[in-house]
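Report on the structure given below.
The complex appears here minus one protein chain, its other protein chains still in place.
Labels for the chains are A, B and C, by order of writing; each one numbers its residues from 1.
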Amino acid sequence: MTASNEQRRKERLDRGIKVRSEGIYALMSWRELAYLFLPRVALIGGLLILPLVMPSMYWQRVISIVCIYALLALSFDFLAHFVGLVSLGGAFFIGTGSYIAAILNTTFGLSPIFTIPIATLLGAGICTVLLLPCLPLRGVYFAIVTLMYPLLLARVIEALDILGGTDGILGIESFTNRWMEQYFIIVMVLVLLFGTRRLVNQDIGLVFRAVKDNDQSVRASGMSVTYYKSIAVFIASGIGCLAGAYLVHLYMWAGLSTLALDFSILPIAATVIGGSGTLVGPVLGAFILVPISELLRAFGTLRIVFYALILLAFIIFRSEGIMVYGQRKYHQFEKWIKV
Amino acid sequence: MSTSTTPLLQINEVTKAFGGIHALNEVSFDLHENEILGIIGPNGSGKTTLVNCITGFVELTGGEVLYRGKKISGKPPHKIADMGITRTFQIMRPYYSLPAYKNLVIPLFSPRAKRTGGWRGGGKLGDRNTVSIDILEELGFERESFVPYKKASNLPTGYLKRLELARCLALNPKVIICDEIFSGLSMSEIASMVPLVERLQMEGITLIMIEHRLRELFQVATRIMVLNFGEKLIEGTAEEVMADEKVKEAYFGSEEVEEVMAHA
Amino acid sequence: MLDALRLQPVSRLSFPDNTMHILIYGTINSVALALFALGFAMVYGVSRLPNFAHGALYVTSGFITWTFINTLELNYFISILLAMLVTGIIGALIYQFVLIRIRGMEISEIMATYAIGLAILEGLRWGGFRGLTYTLPAFIEGSTEIAGVSVDYQRLLVVGIGAAVVAVLWLFTHYTRIGLALRGMAQDERAAMMLGIDSDLMALAAMGFGSMLAALGAVVLLPLGNIVVEAGYNVLILAIAVCIVGGLGSWIGAVLAAFIIGFAQILTVVYLGAHYQMVVALLAIIITLILRPSGLFGLQKELEERV
Partner (left out) sequence: MIVKNMKMLMILLLGIFLILPGNTALAAEKPIVVGAPLSTAFLYGWGPERAFTLAIEEINAAGGVNVGGTKRPFKLEVIDTRDLEPGVPVSEALLAVEKLILDKKADFIVGGPVRSEAALAAMPLLSKYKKVSILTTGVLTPKYHALVAKEYDKYKYCFRIHGEAKNLVGEMFANFTELKEKHGFNNLFIIAQDVSHARGAAKVMNAVATKKGWNVTGVEIYPTGATDFSMGLLKAKKSKTQIINIWMDMPESAILLKQWYEMKIPALPFGSTLAAAEQPGFWKATDGKGEYTLCNVVNAGNAPSEATPWTMKFYNAYAKRWGVAPEGLGGSSSYMAIYVLRDAIERAGSLDSDKIVVELEKTDVMGVYGRLKFDPKSHQVIPAKDPETGAVGSILQWQDGKRVVVYPKSIAKGSIQLPPWMKK
């Protein structure tokens, strides 16, 4: 008959390998190996099997669109969490990438295998040069400038009637066979995901984190902050331009609405839901958000209201994101103990 | 203490005004190779502004800074640091999210470190992690213990101050400007820092020490300069400075002076 | 001042003099921009909350007034006041149930307010507020001639009300208790909290007043055209533009920036060509942010916004 009002506290105990030490541990048994690699294998395997499992060709196309948003979310999360540059300009990367790929394909007649890599590098270069003047900015100021870039580019193209004006560029080659088209983007997502995770722990990744943590002391260590920020922006815009170039060859068309606001906002929503800072989180976030908005298509205009409310629910109740919550659950188990 | 012909660092009439308020008013002094210059002065006398002016964090309103005869006052801070003039911050600025030894990987990533091979690197930079642990060990981080692997955010102040110093050492510096490196430390920690500073001097590094703890400063410094309201009052050895009337009236006033004189 | 305004461009117009026109329609355009931006500037100024649902509140207040007039047949003036009140309450509710939980997390704030704005706008569209037949009657009909330029009364009223709003806002923030508290919060939240000002209550008040300002702007400006859901997105972009050029956080800056951008737009229409109008507004934001990030009159926190 204990008094009901005694205090209870939730205690978290590390589980599996995490028990031994903060970061360095030796794997001694298959079980521990599985404990570590199971989530990663599940992720890679899941992504690769996904297109085969999908009921119809339409859902495979949805998977490609999801991968495009996943790449954008990845580039946003890398910039925001590891370099401290919150960029609301995902559409700017997609737009540049698409237009370059479109021009390469229509005027120079290069096939997708060539246009995508060139568009990625060239686009990344152009985006970095154009964003150079606002690199010294911080926080909200950088966010709002990058929000304005795609809108300005769209209005300039519309006013000068260049690059096909408001009609856009037509007649672009698509991929030769369907499976190559599907698996190219999935492999790119996996490669870039694990690539950025590894990059972030390399020495250069530490410099990026240092720039975010305290850029004054990076300057005192004899390194130009703007130089390293521009490298980070180059990498992030490269990922964005890759997604843009792929989108062009997916729909054989490039136009003003590759600079649409949705390309800037949805990746951020995916990052917020997925869990900022984990790089895998935003990719998962994209894999949740985009299919939901497709499923809700049956509700017509109400679909956006549902989609916005789901996003809101995640922001309020689960503001840290699924991945962070999942990681905590996976590595620790909680039990209530009496105080 | 060889004083070569041209001084290592020449500060000529450096002035800095923040919208009318003169933080620094035509301060001039020379810094010679391998000496330790102590700079003292009451709070708000422009000491930190002087450091910011020398290291390019703040643009000068007037005057110039010469390093080995070459003008460096217009250059951005990372270029000045690249020449070997490094500084620590009065309010410590470690990378809180990174463990201690990873904190040093960043300066070891700088172009200067690559050129000079980092502290004791002798031209070739080995694996950055091992080099950083060597530097930390030299500054009193026990190698076997878990201290170098702890996150910077849960290190005590003493270790953070050493981390600041380690960050400068990683660049194999010519000059280190220490901004109140002894403040906020316990007596035992200060006691262990003083031999450290002396060893740096023996390694051939020139130091500018800005301090409020005069007793330790006088043990270490070869020359003292006093700043007051952005102007240079006097420059000389510890004894000359102490004896000077203006200094006493402007800065010390308190009985601490007699007590320090007794020991010096 | 007039001559300074008249640049010497290669004028495609063969007409001798349209400075009067530039002056009048420039002012009207600027006052409209100011009315768009004041609500946003107040909310951001006081509680550092970028209210991306500002455009949605603007449009909602338009539709609410329309429903009061047409379905409930209330008197036009009463329905305006009611609409402003209702929009203010909606703004306060948004703060109380959503924003209070995530204050401080920059990205989440932007995302949450944008999601609310999206939900409101698309909800209106689903609720049947579609098409182009929703309009508000003008306060006064007819138009007059001023110095050879014909201007309708409604637009003159816009200028009048705009000036009145700025004056009332100035008086409110300088002479009333709540106003002073809001200004205190705007300058330094922690110091204000130390003086016993409850930051959440003030943020709530700011959100309420900000939404009311948006509603006032809507009620005055919508009669010029029709109420359309897309206006929500355009208003948001223009409000952000004006607030940034004027300096995030200072609403006086927003008013002056509104005049700068307003006249810049009219001048581009006259001399460069109308279709460059939008390009100018966006260019103004980017250039201001690069040169003086905290805007013309913003609080100049040197290190905070530039490295």
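Please note the rule applied: a contact is a pair of C-beta atoms (placed from the backbone, for glycine too) under 8 Å apart; a residue touches a chain by one contact, two chains touch by 3 or more.
Please read these numbers as outputs of a predicted model, since none were measured by experiment.
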Visible chains in contact with the missing one: A, C
Touching the hidden chain, out of C:L74, C:V149 or C:L296, is C:V149
Contact with the hidden chain only, please: which chain A residues? 55-59, 61-62, 65, 155, 158-159, 161, 165-168, 170-171, 174, 247, 250-253, 255-258, 260-263, 288, 292, 294-298, 300-301, 303-304, 310, 313-314, 317-318, 325
Footprint left on chain C by the chain that the document does not show: 13, 15, 18, 21, 25, 28-29, 32, 125-126, 130-135, 137, 142-143, 149-150, 152, 154, 224-226, 228-230, 233-234, 266, 269-270, 273-275, 277-278
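Following the convention adopted for this analysis, only the chains that are shown with their structure count from here on.
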Neighbours of chain C that also touch chain A are none
Which chain maximises the distance between its CA centroid and that of chain B? C
Counting only C-beta pairs in contact, which chains form the busiest pair? A-C
In whole angstrom, how far does the Cα centroid of chain A sit from the Cα centroid of chain B? 43
Distance between chain centroids, defined by C-alpha means - chain B, chain C (Å): 51
Multi-chain contact residues (two or more partners), chain B: none
Two or more partner chains touched - positions in chain A: 216, 219, 225
Which stretch or stretches of chain A touch chain B in the complex? 22-23, 203-204, 206-207, 209-210, 213-214, 216-225
Please give the residue numbers of chain A that touch chain C in the complex, ascending. 80, 86, 88, 133-134, 136-141, 143-145, 147-149, 151-152, 155-156, 158-159, 215-216, 219, 225-226, 261, 265, 268-269, 271-272, 276, 300-302, 304-305, 307-309, 311-312, 315-316, 319
Residues of chain C touching chain A in the complex: 50, 98, 101-102, 105-108, 110-112, 114-116, 118-119, 122-123, 125-126, 233, 237, 240-241, 244, 248, 275-276, 278-279, 282-283, 285-286, 289-290, 293-294, 303-307
